[in-house]
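With one protein chain held back, the other chains of the complex are shown just where they sit.
And then subunit A:
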Amino acid sequence: MSTTTPIEPDFAVSAGLVQPRLPRWGSALVAVMALALAGLLTMVLGLSLVAGFVVAALLFVVGLPLWSRMVEGSRAAADRFATCLVWASFAAVVVPLVWLVWLVLKNGFGVLSVEFLTYSMRGIVGEGGGIYHALMGTLLVTLAATLISVPIGLFTAIYLVEYGRGGRLARTTTFLVDVMTGIPSIVAGLFALALFVMIFGPAIRIGFGGSVALSLLMIPTVVRSAEEMLRLVPSDLREASYALGVPKWRTIIKVVLPTAFGGIVTGIVLAISRVIGETAPLLVVAGATDSVNMNLFSGRMMTLPVYIYTQYSSPGVPAFGETGPPPGYARAWGAALVLIAIVMVLNLAARILQKTFAPKTERRR
């Protein structure tokens, strides 16, 4: 609908009104050329496949901005260079993730069997054995940690949202929860160790100590998510309940908590998935053992992450006359697969819960 006559492209370019642009297929062309050149170099110099890809990426990242600089000018070239770098950094981060997951799947699936899941390592020297004791240990220790941290975390969140009202205790608690988020996991383990050493003497190693250490890591996550969810509950609901003469504590139990239920459970599940893979604190305070121990309060207790570590650090030797990797490595990969599967299932469950309960409250973003 414009009344001006379109300017001839050539005129526009020569008059400096329109910048010349690279053709639309320019980047594809550079990519093909970079790949071809890198392939040639790989064959001539005998580089490895990975090195070839690195060379190709470098050629592309250098080549496209150079061409752009000749045609489009330096500003557009800088823009293209930045775009290349951003895409390259993303690709570079995805590579290790894919590599790791693929390795765990490849090496882990071969090990998985009914025996692997239902046998302990008691009396196993070479191949064989399983993760039953570690699986049970992980479940028990994490369950106890959850039982400790959920009440404390939930009630702290209730205090912060419903009772604290920005008072000194509330502000201090918020700050301390922030600090707790940053505690290195091994320090949490040492804390539990120091605590139980003071009570029971220096040689103590019990599963419950692991639960204490894990709950120290879990509480801040629970507090944070529960607090956020409780704040999302509209105050209209609370006021309506007060107007009916319901006491505050019943309002919290019957109105506030049910409204925020989905979000709180999601937060708890995510917190569990965060601590279930912790190794260092359990290594320090729960110790390692080869046999099944179902008693949290006595004796060393094996857990999956510690199992992976011990199988890795003392993998044993292959049976006499055979060669190949030590048998412990295979078991470590198998246990890693089981552990990652547990973590991913927990994460997925949290996501599904979040989706299911989301419409009840307005989400911030």
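Note that a residue touches a chain if its C-beta (ideal position, glycine included) is under 8 Å from a C-beta of that chain, and two chains touch if they have at least 3 such contacts; residues count from 1.
Going forward, contacts and distances are computed from a predicted model.
Per its UniProt record, the hidden chain corresponds to "Phosphate transport system permease protein" from the list "Spore maturation protein", "Phosphate transport system permease protein", "Phenylacetic acid degradation protein" or "ABC transporter ATP-binding protein". Residue A:P151 is the one among A:G110, A:P151 or A:P258 that touches the chain missing from this view.
Summary of contacts with the chain left out: across A:V265, A:V284 or A:L353, the touching residue is A:V284.
From the options A:F53, A:Y119 or A:Y312, the residue with contact to the unseen chain in the full assembly is A:Y312.
In the complete assembly, the contact with the undisplayed chain comes from A:I340, out of A:L139, A:V292 or A:I340. Counting the whole complex, the residues of subunit A in touch with the unshown chain are 48, 50-51, 75-76, 78-79, 81-83, 85-90, 92-94, 96-97, 99-100, 103-104, 151-156, 158-160, 162-164, 169-170, 172-173, 175-188, 190-191, 193-195, 197-198, 202, 216, 219, 223, 247-250, 252, 273-274, 276-280, 283-284, 305, 308-309, 312-313, 329, 332-333, 336, 339-340, 343-344, 347.
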